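Sharing a structure below in structure tokens format, with a few things to ask.
A single protein chain has been removed from this complex, and every other one stays in its place.
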Amino acid sequence: MARVNWLRRHVRPEQLRELSLLALIVVAVMFFGSMIEGYYSFRTFNRIASSVAIIGVVAVGQTLVVLTRNIDLSVGSIAGFTAFFVGTLIANHNGVNPLLAVAISIAIGGALGVVNGVLVAWGRVPAVVVTLGTLAIYRGVLVDLSGAKTVTTDSLPQWLVDLPRLNIAPVGDLDVRPLFVVAVVIVILFQFGMGYLSFARRFYAIGSNPEAAQLIGLPLKRVVFIAFVVSGALAGLAGFMTLARFGNITVEAGRGLELNVVAAVVVGGVNIFGGSGRVTGAMLGAIMIGTLEQSLFRLGVSEFWRDALLGLLILLAVASDAVILKRLNRIWARTELKRIDSLAERAP
Amino acid sequence: MNSLRRWETLLFVLLLAVVSLNATESRYYLGVGNFINLFQLSIEKSIVALMMAFVIIGAEIDLSVASVMGLAACVMAYTFQQGAPLPLAILLALAAGVLAGLNNAFWIAYVGLPSLAVTLAGLIGYRGLARILVEDRAIGGFPLWFNALGQQGLIGPLTLSIMIFVILFVFFAVLLHASAFGRLVYVVGSNVEAARYSGVRVARVKTALFAGSACVSALAGVLYAARLGSVRGDMAEGFELDVITTVLLGGVSIFGGKGNMVGVGLSLLLILNLRNGMGLADITGNTQNYVIGGLLILSVLVPNIYQDIQNKWKGRER
Partner (left out) sequence: MTAAAELDSPILDIRGVAKRFDATQALDDVSLALLPGEIHALLGENGAGKSTLIKIITGVHQPDRGQMWLNGVRVSIASAADAQRMGVAAIYQEPLLFPDLNVAENIFICHRDRGAVVDWSTIFRDAEAILAKLGVALDVRSPARGLTLAAQQSVEIAKAISMDVRVLIMDEPTASLSAHEAEELFRLVRDLKRQGVAILFVSHRLEEVFALADKITVFRDGRLISTHPRAETTPSRAIADMVGRQIDLSRRRATSARLEPLLSVTDLGRRGVFEGVTFDLRRGEVLGFAGLIGAGRTDVGLALFGIEPATSGTIRLRGEAIKVRSPQEGMRLGIAYVSEDRRQLGLVLPMSIFANVTLPALRRYRNRCGLMRTSLERRTAETFRTRLAIRTPSVDLAVAKLSGGNQQKVMLSKWLNTNPSILILDEPTRGVDIGSKAEVHAIIAELAAEGIGVIVISSDLPEVLALSDRVLVMREGRQMAILDGDDADPETVMNAAMGQTSAKPLGWPA
């Protein structure tokens, strides 16, 4: 009982969900490790890490949006737009400062996010409607402006092409690649921000009970607006990362990204109805999906099977989430009863 | 009630405007032949939209409709290729649709998971299943009668698809507005807990919604294959967006409990004529997409701004 009470004091049910997700990932890795030759290698790790990095970065932004009871389906179009735009820019001006290029990506994404934010927060148009619309609009404008050209690797400067393979800080034999580092840094930054900044706590409040938030005087519109701007900005960054990773960018870049991102967020335990869930959860969700995808690929499973299995996985994740959380809450409630019981006996 | 009548009137006025504009562009515009062609181009999406209206009024969403279309078509193509007679293959395709719908319904109505997540999984999963069957190939070679059904007129200039659409439209309109089931859909969409406490079998209603949605999608998939004459693993990809856009533009609220068939019908015609008009003006399909996207946003934005202005006026009067 004492141990449960300690557990109760330091771990909340929502955190337990993340721990179980982590456990599931470990189990999956061990399972695949037993079936695939040479699975436990840094090469595998880097492969998974590169795709997870891009999805993870966007998932962080999506988490903020979903927390406020909204959704951003336009992130794929934003990423594609940014990748293409910045790619073309760099291709035409090879001497562009790398940091400037990154800043421009974030700015473009943020600007596109501003449109979403304004329409949802002040136009009072439901997020589903807005982002379905901007998904089509941004993609459409991209195709029109681009003239259906392609950004090719040869036109890009060497630093950009080499970027994904750069070795930032070798830890023993492990090469830590930039894209992954960027994702991890962003996740850590946002996790701390959401956990410790007063302003960030408002996201949770607004998603938890919008009417009460309004009555109390919380700046609903501003918070929702910022959520969409951040989501857009991170999608823009992801666009740059996509450019770096693939080099060849067509107008189809980023199509379907929103599906993977929403899947990661859902699997990661962020409540689709808002108010609860953590950025680290979304990242774990991205890792789970990325691990499964890559491992199935290594297993030689055709890409077609992968999609079917991915669908099944998401279903199972959401289902187990509901069941596990319900059980956990019941156990927690029972121990709460006992604890307050003892408190009452001590009180006068 | 009044606001919805206003919405349909607005749609109707817009429709008239677009049709008139188009008619001045082309002499043949108002002809029956052109109208049939127009309709044919998006007939399958339109059929799915009719059922999607029910789902959204019921405060749910089905993102998997396009994937079920593809899956059904691929099941048909695959079994046909394996030697099954085409009628049997079509039946199997419809059966696949029913199974997909029941699968969705199980997780949503009986396990209680959010429909966004379940049908998102379905969107990915069913498409994957479709691709497993057909892989990278394009399967064609269907008997002539099949292609004829899809492409040529059955009664006069009306194709089978158009006839099915008209029948379904009437049927669904009656079902939604005059039947007990329609009443239950509105109730469940407005307040599902109150429905439960009033003895409504909510799980059954939701099962009907998702099974129906998948069935109709499967039918649409078969009709689509007939019109195209061939089946690919990625056919109908992205259709769900158009379908949802059509329904929302028709005045159906994304939150459930509000909307009607007339609005959806007008929205269908409006989008059809818009696309056709843009095509006549040499606007690419791509641009058309995002014009429709903008229209979707405006369809909610403009009434909101209108209401704001009205409220300000009222305030000033006092």
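The letters A and B name the chains in turn, as written, and every chain counts its residues from 1.
What we mean here is this: a contact is a pair of C-beta atoms (placed from the backbone, for glycine too) under 8 Å apart; a residue touches a chain by one contact, two chains touch by 3 or more.
These numbers were taken from a predicted model, which means no experiment stands behind them.
Participant: Taking the entire complex into account, which one of A:Arg43, A:His93 or A:Arg201 touches the absent chain?
Facilitator: The single option touching the absent chain is A:Arg201.
Participant: Give the residue, chosen from B:Val187, B:Ile244 or B:Val262, that touches the chain omitted from the document.
Facilitator: B:Val187
Participant: Going by the touch rule given at the top, which residues of chain A touch the chain that is not shown?
Facilitator: So the residues of chain A touching the missing chain come out as 9, 12, 195-199, 201, 204-205, 207-209, 211-218, 271, 275-276, 329, 332-333, 336-337, 339-340, 343-344, 347.
Participant: Suppose we count only contacts with the excluded chain; which residues of chain B make the list?
Facilitator: Given the touch definition above, chain B has residues 174, 178-181, 183-184, 186-187, 190-191, 193-201, 257-258, 318 touching the missing chain.
Assume only the chains that are shown with their structure count from here on.
Participant: Help me check something: in the complex, which residues belonging to chain B touch chain A?
Facilitator: On the chain B side, the touching residues are 107, 111-114, 116-118, 120-129, 131-132, 135, 233, 241, 244-245, 248, 254-255, 284, 286-287, 289-294, 296-297, 299-301, 304-305.
Participant: Contact residues on chain A for chain B in the complex?
Facilitator: 71, 119, 123-126, 128-130, 132-141, 143-144, 259, 262-263, 266, 272-273, 302-315, 318-319, 322
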